[in-house]
Every structure is written in structure tokens, then in C-alpha cells.
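Every protein chain of the complex appears in place save one, which is left out.
Chain lettering (A, B and C) follows the sequence in which the chains are written, and residue indices restart at 1 in each chain.
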Amino acid sequence: MIVVEVLQAVLLIALAPLMSGIVSKLKAGMQNRPGAGVLQPYRDLYKLCRKGRAVSGSCSWIFHAVPVVCMASMLILAAMTPFVYTGVLAPYGGLVTVVYMFTMYRFAMVLGGLEGGSTFGGMGSSREMMMSVLIEPALLLGIATLAVLSGAGTDMGDISEAIATMGVAAVGPALILAACSFMITLLAENARIPFDNPTTHLELTMVHEAMILEYSGKELAMMEYSSMLRMTVFMAMLGSLFLPWGISCTGEPVSLVVSLVLALAKMLVIAFAMALVESVLCKSRLFKVPNLLTVSFALSLIAMISLYIL
Amino acid sequence: MDQLISANLVDLCAVLMLLTSVMAVATTRMKPLITLFSLQSVFLAAEAFIVAYTSGESHIYIMCALTLVLKVVVMPRMLLYIMGKIHVDKEVDLSIGIPGSLLASGFMIFVSYYIAEPLISTMETVERSCLAISLSIILIGLLMMCTRRKAITETIGLLMMENGLFLGAIALSHGMPLIVEIAAFFDVMVAVIIIGIFANRINKSFNSVDTSFLRRLKE
Amino acid sequence: MNADILVLVAAMVASSLLCIAVRNRKAVSTVMPACSLLLLALCLNLCVPVLGGEVVDDGVFWMDPLSAVFMLLVAFVGFVASLYSRAYIGLEAEEGVVSRRENGVYYSLLIVFISVMMLTFTVRSMAVVWLGIGATTLVSTFLVGFYSRDESTEAAWKYIILCSVGITIALFGLTLVYASTVGVIDSDHALDWPALMEHASELDPNMMRMAMVLIIVGFGTKVGFFPMHTWLPDAHSQAPSPISGLLSAVLLNCAMYGILRFYGVSEVLDPGFASTIMLVFGFLSLGAAAFFIITSRDLKRMLAYSSIENMGLIAIGFGIGTPVAIAAALLQMTAHSVTKPILFFSAGNVIQSYGTREMSRIRGVSRSMPFTAAALAVGTLAIVGCPPFSVFVGELSLMLGALDSGMAWAVALTVALLAIVFAGMARNVFPMLSGEPPEYARDLRGFSRTAPLVILIVATLALGLFMAESVSDWIGNAASSVTGVFP
Partner (left out) sequence: MVGTGDIGLDSVYLIILFAPAAIGMLCGLCGRSGRLPGILCAVSCVAGILCFPFHTFSPGLSYELPVGSYLGAYAVSFDQLGSIFISVSSVVFLMVMTHMSHSGHGYTPRYSGMCCALFLAVTLCMCADSAILLLLAWEAVSMVTFLMARTDGNESARWRFLAVTHIGGLVLMAVYGYMWAATGSGYLHDWQGVGGIVGPTASVIMVLLLFIGFGTKLGTVPFHAWMPDMYAASPTHTTVLLTTVCSNAAVLMLFRAVYAYVGADGMTDAGMVLVVLSAVTALWGAMESMIQTEPKRILAYSSMENMALVTLCLSLGLVFSPSSPSLTALVILAGLLHALNHSVFKSLMLLTVDSVEDVTGERQIDRLGGLAKVLPALSAVAFVGVASLAAIPPMNGFISEWLMLQSLIGTDAIASDLRVAMPLLVAMMGVCGMIVATSYARLFGFMFLGRPRSKGASEPRPLRKGSIGPVAVLAGMCVAMGMLSYPLMDALSEGACAVAGIDASYRDGLSGSLEPLTLGIMIFGTIAVVLVASRLFSRGRTETDIWGCGGTLDERMQYSSEGFSQPLVRVFHPFYGDTSGIEGGRYRTRFQEPFVKYIYIPLGSILLRTSLQVKRLQTGNIQTYLGYILATLVVALMAVRLL
């Protein structure tokens, strides 16, 4: 089944810019703009890769290592996430490791922000860390909820399979609440409105963009790509862990095809939801963000406790 | 003398000693104080004589003689000599007034009787009530030391405590082994000499033997 | 008559006479430590068999392991203090603070003081023990008031008055003990301690109870139990430092010895009575001393409070009253006797160098006098019970003793108070070591300044770290002779 696992990882990796493009397109549609094509991110990345780099003289090896580490961590995550098939290429350590891989990505990016030596980099890093401190418990609790709900430990494939086989029985307050919490986490983690604006370059509101401000050329491409991949992985996780029905557990060709179609449909739905949120809400003030994140935390806490109480 | 009379005499002497103590507490002049002390010592000697006579223990006679010589003759003279040498005021300073002192000594007597009561009930000797009295004299002596400000009066208080102690020793146990008594007297002597010397030195350094000036060493 | 004791007594008399006879300032300061070394040697010769269990029992004298422990401590600390006096008084004499005559008086009094203390432990009759304790007060008064300063006179005055009152009260207690033996023991031997012990259970219990209260309060005044301790900080702070060390390390023990003998009798007759009183006074002393220490300003006064604290600990040990705890208390006493002089002697060095006892004015000792600073630090750590010094072992075995008899509350209270003591000592002593020394501070060196400290530090370390089987047996023997005639 290794072939399927590899293909699934490759698919995820290849789809990442597309998902980003789809979200942008949907958003544009909702805002009555024509918007760029869904393939625009591919073109952007290609363009960046072909460009030369402008690098500050004060930068050290860390500056160049950061994009590599970011990208590598996201590639590994892509290999860890079940998408169409519950088996994964790199099942090492399960969800807990996934969380720590996200930490690795974030840590590298924060260091990259600090390395720039500008005012913005530090600001972005600082804000990013503040948000992640508040995101982290919700994320961990969401995972713990899944692990307990499915009773299948912390390996993502196992959870996905367990919940898929439980069928409707799994749909309870715990799962729903945890999914909502995860959705908020997804928005926060991926620098979406209302937490951050992925397209802004207005200094005072930047978070994610501020950190990668000093990057250019292929390094910027790597950073951009990793963040697209991060979003895609999150979407895939939401799809295959919280709504895993239809995912292929056996790896038979027919089920794989069904699973692929369903998975893409789920992704589209999630993308639509994201675009909707981004169009309806506006970016909130930085110090309002904790309130929203606390909501996410509370949701996942209730989800977890409801498992024991209900 | 028959048993009853001797018992009465013993009690009488003891009570007289207590009386002198109480009077000493109420005395405000130095010379009468010393006189009271020698009077008390006389009663102590008398007591010793009676007990010695009754019990036939000859060593108590020695004690009696010692008391007469040391406490009735030598000690008061020495105190007067020190007084003369260091020019002590004739007045005795009290830190609490006479009524207060008397009340306190009354309390001490009460306490002594209360404390001694269970002991007395089991005793068979004739001198039972002497225990309470000697304890009162000790406590009153201590009380005197607490209330008097002058070095000499403190010494007299200490000596009165000793008197009470010997009253107890004679009455309760017909005098402890002689060596103890002699030793105790010796100790008292030496103590008085030292106190005398120091009182002298204190006088030199502090211009008065009022010990309440000795308050430099404190926290 | 036991030849060893007679030799010892003869040596005491001879050395006292010798020290009085020698007029030369330098000579007497050498002769006297030599004499006390001789006394130490004779004492060892006498005590070691006794500690092993050979009781000396003849006529006037009686020595069992308990008295041997006390006596050895006196001889040892006495020797060390004499040696240190050579340096301390020697410097004062050189500077003209102490005249030639005073110098002679000092050494004569010192040897008499040591001798009297040692004699106190050799005798059979408790009346004579009482006399000895009284005599130590008299002799040491002159040593406390050695300097003709106002403060010294005041301290000596308070010392003699309060202690005289104390021993008078104790004598009344003795009288009551005597009264309670009427009809039980032949009156000539009524206060002989072996006889008392033998007939302990036949004594009049009511009388003994009252007697015990009087004895503990009376002798307790001299031991330094709170609240009768009031003379102690004054006397310790005003006496010359070698004398302070001696007072704290062994004089207090003398009075404790007086209590202990009757304590043993009372515990046989009326178990739990005397020990409860001891426990109460122990905790009162420990607690009060802890609070006195925290905000002390005067170095030697603080050390005096620390003595009160240690006496409190020892009393707690006797208050617990089990054999383990009594042994622990004796060990603690030994440890205190060996450790406290370190502090007083190094404090003496500091005071002579800085010319003040105010701790806030003493700074930078570790720069100006490194050895003294080290000794002071070691002594402080040792006295508050840091391992590997002997007080640690003493305190730990005390706790073990308390736990053994189920008194966990006592351990909790002790630990809390010891913590306060530690904080207080550390807060006061250690700032003195650091900082910038004033220009007038000089280092004082010399054999007789260093040797006593080294000897004491080695002793406290050795007692703490290693103890040969025989030595622990000695302490065990001494402990068992507290509550019973040995053997």
C-alpha cells in the first residue's frame, strides 16, 4: 500500500497552491470580484523561483535555513496526514508529533522574523507567538478529544478509521464542538481573517506577512508554499479526522476513488466555509484575538469534558 | 517542754519571721530595713534553737550559733559599713508603692499556702506550717528584690530569701547535713562580699547604687 | 580513695597555686594553658575508664559515665579557652587595656574556675554539687566583670544577682528533696545521688514534684532557660571572649548537670513529670531564642541567644525522655560545647580587630582576616546544624528520638524554629564576612589564636562525621546513667 501512501502525500503536496487559489477565487466571487484564476498561486510560485534574491548583509545562515526547515516540516506533515487513505507514509508519533511539527514550523518562522533585524519581523514574531500560545491548548485538546472519542490512540490513521467505522454514532456534541474548535484553530493558524489578513501589507496589522517580509525570490516562494501547504494539511486533517466518512480504510481501488472524490468535495466545502468567513467578518484588533481563541479553547474543553459527562 | 508548746513556739517564730518580711516590704528607710533583717535572723536563730532542743540534734545548735554570729551581728554591720562607705540615701526607692507591695506579698502568702497544702497534709512533723511560711518568705524576698531599686536592698532581699530557705531547712528536715549548712552560709557570705564590692563599683561608675540606672545592656 | 581523682584534685590545687604564684605576665600566660593541658590529660586518664563503665565510688567521690562526659568537656574546652586566652588577653595586655596585676588575676581565676567546674562533677552528694555550681558563679562573676567598664560591671552585677537567686531557689528545692527522704534514707547520705537513685521510688512524690519545679526553675536560671535567661546575653557579651566561650560551652552544662541528676530521680519516681517541665522550658527557650537571634545587633549577644537555643534543644531531648532522646540530648550538648567556642573565639578575633561588637559595623571580614572569617562561617554553619558537623548529628538524633516516641509535633515545631534560627544567624553573620573591610581592621595571627580554632573545628567535624563504636557507647552509657545508677 506504500504506493497509495506516497501518492496521497504527493497529491496533498501538489494540491496545496490550488487550494489556496480556490479559497481566493471563492472569496473574490463572494465579493463580486472576478479574482485571479485558481491556478494563480502556481504561477506566483514559479515566478518567485525564477527571480533573484535580495538579502540583507546582516543575515546569517539561520536566515537561509528557515525556509528550508519550514518547508521540510510541512512536507513531512503532508506525509503524515491521511487524506484519501487511512494509512499514511510517516505514522511516527501520531497527532502529538503533528502538533510538535507545527511548533517546529512556527518556531523556524519566528526565528526567521527575528533574523530580519527589522522592526516588522520582531513584531510579527511576537504576535505570532502570542496567538500560538492561545491556539496550542485548543489544538492539543481537540486531538485529545479525538483520541478519547475514537478510543484508537493518537495515530491519525487509526483515529480516522475508527471514527469512519463508528459512522453516525460518532456524531455527538464532542465531535461537533471539537470540529468547530478546530475550524477556528485552522483560521488562526493559517493567518486568515479575523486573526490576520493574508493579503495585507499594512504594517500595523501584519502578523504572518511581517515575518516573511525580508524574504525574496525562491526563499519567499518556499515560505509561501509552506504556508499554503500548512493550510491544505489543516483542511485535510479537518476533513479526514472530523468528517472521515468515506475515507478508504482498505486501500482498494474503488474505495480509493470514492474516497478521493469525497475528500476533494470536503476540501471544497471547507474552502467555501473559509471564504465565507473571510468575506463576512473583518480583521479584528490584535488584542481582541485572545477572546476568539478563548472561545476555541472553551469549545474544545467542553468537547473533551462532554465525553466524560454525557 | 512538751510537744505542743514546742510546736507552738516553732510556729510562733515562723510567723514572726513572716511578719518581719512583710514589714520589710513596707519599709521605706534603709536602716529599719537592716534592723528588720537582723530581727528576722534572730527569730531564725530562735527557731533553730527550739528545733534543736526538741529534736536533740546537736548540729542544729551550730546552725543557730552561726545564724546569730553571721546574720545577726556580722551581716547587718557589714551592710551598714557598705552603706556608710558608698553614701547611700537613707530612703528606699520602690518601683511599686507600699500598698501594691503589701497586696503582692499577701498574694504570695496565699499562693504559698495553696501550693504547700497537699504537702502539709501528708506530713507528720510538728513544723508543718513552716513549709508554707518559708516559701512565702522566699517569694516575698524575691518580690522585694523586684520592687527595690537600690543595690543594697536587693542584697537584703536575697538574704531574706536565704532566711526563708533556712527556716524551711530547719523546720522540714531538722537541718540538712551540717556540711550543707556551713557551705550555704559560706556561699551567702561570699555572695554578700561580692555584692558589696560590686555595689561599690557600681557606685563609682554610676554615682548611685540605684540599680535601675543599670539599664545599658538591653536589646 | 580513688588515686586518679586525688591526683587530679592535687593537680588542680597545685596549678591554681602555681598560677597565683607566677607574677610574670608572659610566664603566667604560658603556665596556665600548660596547667590546663595537664588537667585535661589527668582528666582523660580518669574519665576514659569511667566512660567505659567503671564507676568511681568512694566516700566523697562518685563518678559515673554521665559525670565523666561533663568533666571531659570542661577539661577540653577549658584547655582550649586557656590557650586562646594567651592570644586574647595577651593582646589586651600589650595594648595596656589589661594591667599586669589584672593579667595575673585573670589566669588565676581562670584555672580556679575550671577546677571548680571539674570538681563539681566528681562529688557524690548533691549538696556539694549545688555548692560547686554556686562556687562557679562566684568565681566567674569576677571573670565576667573583668574589665572595669560600666557595662562589664552591670553585666557581672546582673549575673551574680540573678544566678544567686536561682541557686537559692534550687537550694530550697534541695531542702524539699531532703525532706522527702526523711525516713527513707539515712540522713547523712540523704542527698547522695546513688542513694537517692536507689530509693527513688520510695520518696514522697508530692514533695518531689514541688522540689523538681524549684530545682528546674532555680538551676534553669543558670542554664539559661527562657524566661530566666536574662543575665546570659549580658554576661556573655561583656566577658572577655575566651570566658564567653567557656561560660556558654561548659558553665551552662554545669547547671544542667544539677538538673539532670534530680531529673533522673524524679523520672523514676514520677515518670513524665520532670520531663514535661523540661519540654516546656525547652520549647520556650528555643522559640524565644529564635526570635531574639533574628534582629540581634551585637555579635556576642547573638551567640549568647544561640546558646539559649541550644540549651532549649538539649532540654527538649531530656523532655522527650526516652533513652534515645537522652543520648541525643547529651550528644547535642557535647556538640554544642565543642562548637560554640569556635564562634566565640572567632568573634573575639573580629572584635579585637574591629573594635566593635555591632554586627552592622563589621564588614569584609573575609578580606581582612580570612582564617577567622572561615572559622566564623564554619562555626555558624556548624551551630545551626549543617552537616557534616556534630550539631547536625545531634539535632538529627534528637529528631529521631522524638519520632521514636511518637512526638511528630515536637519535630515539626523544632524544625520550624530551627529554620528561623538559621535564617536569623545567616542574616546576621554572613553579611559581616563580605563587603569591604575598613582600613583599621587588621588580621590577627598567631599560634594560640589559630590552634584553638583548628582543634575545635577538627573536633566538631570528627564528632559529626565519624564516631568510633566506643565513643557512641560512652554516650549511651552516660545516657543510661541519667535514669539509673550505672551499672
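By definition in this document, contacts are C-beta pairs under 8 Å (C-beta built on N, C-alpha and C of every residue); 3 or more make two chains touch, one makes a residue touch a chain.
All values derive from a computational prediction rather than experimental measurement.
Enquirer: Let's see if you follow the contact definition: name the visible chains touching the chain that is missing.
Expert: Across the whole assembly, the hidden chain touches A, B, C.
Enquirer: Which residue among B:L16, B:M145 or B:A169 touches the omitted chain?
Expert: B:M145
Enquirer: Out of A:L11, A:M129 or A:C180, which residue would touch the omitted chain in the full complex?
Expert: Counting the whole complex, the residue in contact with the absent chain is A:M129.
Enquirer: Of the residues A:V4, A:L26, A:V69 or A:L260, I need the one that contacts the missing chain.
Expert: Candidates A:V4, A:L26, A:V69 or A:L260; residue touching the omitted chain: A:V69.
Enquirer: In the whole complex, not just what's shown, which of C:V393, C:A441, C:I455 or C:A479 touches the removed chain?
Expert: Once the missing chain is taken into account, the touching residue is C:V393.
Enquirer: For subunit C, which residues lie in contact with the unshown chain of the complex?
Expert: Missing-chain contacts on subunit C: residues 157-158, 161-162, 165-166, 169, 209-210, 213-214, 216-217, 221, 227-228, 230-231, 233, 277, 288, 291-292, 294-295, 331, 381, 384-388, 392-393, 395-397, 399-400, 403-404, 408, 411-412, 415, 418-420, 422-424, 426-427, 430-431, 434, 463-469, 471-472, 475.
Enquirer: Mind listing the subunit B residues that contact the chain we can't see here?
Expert: 95, 108, 111, 114-115, 117-118, 139, 142-143, 145-149, 154, 211-212, 214-219
Enquirer: Just the residue numbers, please: which parts of subunit A touch the chain that's not shown?
Expert: So the residues of subunit A touching the missing chain come out as 49-62, 67-69, 71-73, 75-76, 79, 90-97, 100-101, 103-104, 106-107, 110-111, 114-119, 121-123, 125-127, 129-130, 132-141, 143-144, 147-148, 151, 153-155, 203, 213-214, 217-219, 221-222, 286-287, 290, 297, 301, 304-305, 308-309.
Criterion: only the chains that are shown with their structure count from here on.
Enquirer: Return the chain label for which the distance between chain Cα mean and whole-protein Cα mean is smallest.
Expert: Ranked by how close its C-alpha centre lies to the overall one, first comes C.
Enquirer: Can you work out the whole-Å distance between the CA centroids of subunit A and subunit C?
Expert: 77
Enquirer: Where the CA atoms of subunit A average out and where those of subunit B average out, how many Å apart are those spots?
Expert: From the centre of subunit A to the centre of subunit B is 99 Å.
Enquirer: Compute the distance, rounded to whole Å, between the mean C-alpha positions of subunit B and subunit C.
Expert: Using C-alpha averages as centres, the distance is 31 Å.
Enquirer: Which subunit B residues sit where two or more other chains touch them?
Expert: Expected reply: no residues.
Enquirer: Can you check the complex and tell me which residues of subunit C touch subunit B?
Expert: The contact residues of subunit C facing subunit B are 125, 127-128, 130-131, 134-135, 138, 141-142, 145, 148, 150-151, 153-158, 160-161, 164-165, 167-169, 171-172, 174-176, 178-179, 182, 187-188, 190-191, 204, 206-207, 210, 233-234, 237-238, 292, 295-296, 301.
Enquirer: Using the touch definition up top, name the residues of subunit B that touch subunit C in the complex.
Expert: 115-116, 118-119, 122, 134-135, 138, 142, 145, 151, 154, 158, 161-162, 164-165, 168-169, 172-173, 176-177, 179-180, 183-184, 187, 190-191, 194-195, 198, 201-202, 205-206, 211, 214, 216-217, 219
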